[in-house]
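Left out: one protein chain. Kept in place: all the others.
Presenting chain A:
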Amino acid sequence: MDRMKQNLHQASKASYQDYFGKSISLFCASLVGMLVVAILYFVMTRGLATFTQNHISLRSFLLGQTWNPTQIGANGQPEVGALPMIVTSLAVTLLAALLATPFAVGVALFVTEIAPRRGGQLLQPMIELLVGIPSVVYGFIGLSALVPLMRHLFGGTGFGILTGTLVLFVMVLPTITSLASDSLRAVPLDYHSAALALGATRWQMLYKVVLRAALPGILTAVIFGMARAFGEALAVQMVIGNAVLMPKGWLTPTSTLTSQLTTGIGNTTLGTLPNNVLWSLALILLVMSLFFNSLVRFIGRRGRMQK
């Protein structure tokens, strides 16, 4: 009787096992969560040091046009204007996304709607392979093939926004294409049939029904592509010219946030102003990545509500 009572009141072996498993997996999950908090915390404290310790005004950092952290500028403060890099980063990102979106949507439509069998079998694996090509390889091709070509065609050095945009265009194309095809595939078949039954041509069906239904997904794909382009470092660094100057044309050497980070961080010592401002650049990257992320979430919510 006692043993029975004991058995009934004690947790079983199975529930101990479950307790063990749950705590282990929760431990791993919370570790990942803590890691993200740690990254945000460290990059933020480092990035804000420019403003709290070195007393640089946010205005002169974001809107200043000369970048020379070791020199004292006219206003008595070090010259840490990040505007040229911010402009270049935004420019290459937007241009690459603008250029890539029609191609990506075209290919996605081809793969999912026009020639699902032929297109799917041939293009799909190729696009998947392209997503996996390392960014240095894109950078190397840009440097060894695209830069001389640009120099030959347009003169100048061949480095600059145009070359950077073209390299990023090829890099984000597979990303946007594969995400856009996923969202096109998710459009219910009924929509197609309904449009065709009303006498729509294929293009009318695609344009008026399918593309509209898939719009939130396509927008998400474009934003993912932009996030990738904005954060891309080495491929851009190799073809952009790396001179922190306001871009004056399509092919003048300039610098993005990421390229300045990769070139600069090894040449500065931790805790000094030239190093702190680089962390501020990293902070801008972080904030932009959070911005892209919330944009995706926002579109996701809006897209769901419409259904």
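Everything that follows uses one rule, which is that a contact is a pair of C-beta atoms (placed from the backbone, for glycine too) under 8 Å apart; a residue touches a chain by one contact, two chains touch by 3 or more; residues count from 1.
Note that contacts and distances are computed from a predicted model.
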Query raised in the report: Going by UniProt, what is the name of the one chain that was not included in the view, given "Phosphate transport system permease protein PstA", "histidine kinase", "2Fe-2S iron-sulfur cluster-binding protein" or "Indolepyruvate ferredoxin oxidoreductase beta subunit"?
Result: "Phosphate transport system permease protein PstA"
Report task. Write down which of A:48, A:130, A:215 or A:246 is the residue touching the left-out chain. Result -> A:130
Report summary line: Considering the complete complex, of A:64, A:139 or A:216, the missing chain is touched by A:139
Query raised in the report: What chain A residues would touch the chain not displayed?
Result: 13-15, 17-18, 20-22, 24-33, 35-40, 42-43, 46, 102-103, 106-107, 109-110, 114, 119, 123, 125-130, 132-137, 139-141, 143-145, 170, 173, 177, 201-204, 206-207, 224, 227, 230-234, 237-238, 258, 261-262, 265-266, 270, 279, 282, 285-286, 289-290, 292-293, 297
